[in-house]
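First, the structure itself, so that you have it in front of you.
One chain of protein is taken out of this complex; the other chains stay put.
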């Protein structure tokens, strides 16, 4: 049923490309026929009995039936459950307004921090960075962030940022850094020790032992987008030798 | 009966495009057709002004910047042509209460300007990763005094032409999404120009595909 789709995995597709989702005419009598479901990720939409590509990029596939478009977008659109780096812009009443690079600012409650109570408010200043997760993110509602997981633990989230540098990369690179067994990350580990926070919104924060090293990592990561793996490894190797 | 086959006028000038050439916008592209060149930048989905907010879809703004002076009536008319074409191809309802801004900067006008604006707009929107239901392209045809069709005319050819037509053509069914015409022509000539434009659009769509493929060649 999805053979047409599977054939195209790893290929570059453009908006307007379509796939038919009609079932095959011949049904095998011996095997049990299971109704197949396909999970469409970003960049794919169903229209009638067809599947429509609406973003340019590379078609990706994950077992069993997940498909999505991998694109090099820069503007972030929030999705529930994703973790982002936000900048606090306003402190008002019992919520903070947080800029995360989307179409509107997200709200973050005072109480959505680990251990926060009405009396014990977290120490957050305007301009601070928060690493937080979306609990509400859909197109019709104001996005809402929290800095605790479902069990009330910070789990790495919260206010951070002293001594490091924030910069932006394409969303594609941020996802590549976050993917398990990321090649870019393992290449980076060979350089020098550093702390890295990656937000799904394309914001990255780096801190290492010296300003020089932080700047080197920043510039390396920003140039990763337009490099193939061998080129990148070559560059990282040179950086490690101190050429930069 | 007018004959267009084998005519040497039916060519597209050399054309090219560069994507993501500006660092600030969410998507940017330059599009060049012969000497005509246009720079396009797209922002969005971004914050929208309350006065321009639409509750169930994104607000699309198209700004055309001339090279000299401030935008006038001509630019406004072109803005409208481009905006309506983009609105038809973008899935605006996916980002309600947000704004999409498309800025087109004229770099050099040597004929077929509106089609160049349309092509630059399409590449920039694609580069910005905005959800689109289809791609589109613009083709300009001129009919000269002898009744010959010239595709992608230069400014000099435009000046001498009897009629000038620009069509926005959609990628999936090659339908006409927008037309803007000037001068007089017969129904038959119009149909012929549409048919020529549809043929020419295939080249441009193939070019879109090739350039996006080239762009992603390192992350495959």
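What to note about this one:
When the chains are written out, they are named A and B in that same order, and each has its own residue count from 1.
In the analysis below, contacts are C-beta pairs under 8 Å (C-beta built on N, C-alpha and C of every residue); 3 or more make two chains touch, one makes a residue touch a chain.
One rule holds in what follows: contacts and distances are computed from a predicted model.
Going by its UniProt record, the hidden chain of the complex is named "Exosome complex component RRP45" among "Protein DIS3 homolog", "p53 and DNA damage-regulated protein 1", "Mitochondrial 37S ribosomal protein" or "Exosome complex component RRP45". The chain we do not see here touches A, B in the full complex. In the complete complex, the residue from B:30, B:112, B:140 or B:161 that touches the missing chain is B:30. Residue B:215 is the one among B:83, B:134 or B:215 that touches the chain not shown. Across B:105, B:133 or B:172, the residue that sits in touch with the chain not pictured is B:105.
In the full complex, chain A touches the omitted chain through residues 87, 89, 99, 101, 125, 127-129, 161-166, 205, 211-212, 214-215, 218-219, 226, 244.
Where chain B meets the omitted chain, the residues involved are 2-8, 10-25, 28, 30, 32, 34-35, 37, 39, 41, 43, 46-47, 63, 65, 67-71, 99, 101, 103, 105, 107-108, 110, 151, 187-188, 191-192, 194-196, 199-200, 203, 207, 210-211, 214-215, 217-218.
Here, only the chains that are shown with their structure count from here on.
Annotation: 32 Å between the Cα-based centres of chain A and chain B.
The part of chain A that touches chain B in the complex is made up of residues 10, 12, 14-16, 18, 43, 45, 47, 52, 54-58, 70-75, 77, 102-104, 139-140, 172, 226-228. Chain contact summary for the complex, chain B toward chain A: residues 20, 26-27, 43-48, 89, 91, 94-99, 126-135, 170-172, 208-209, 212-213, 215-216, 218-220.
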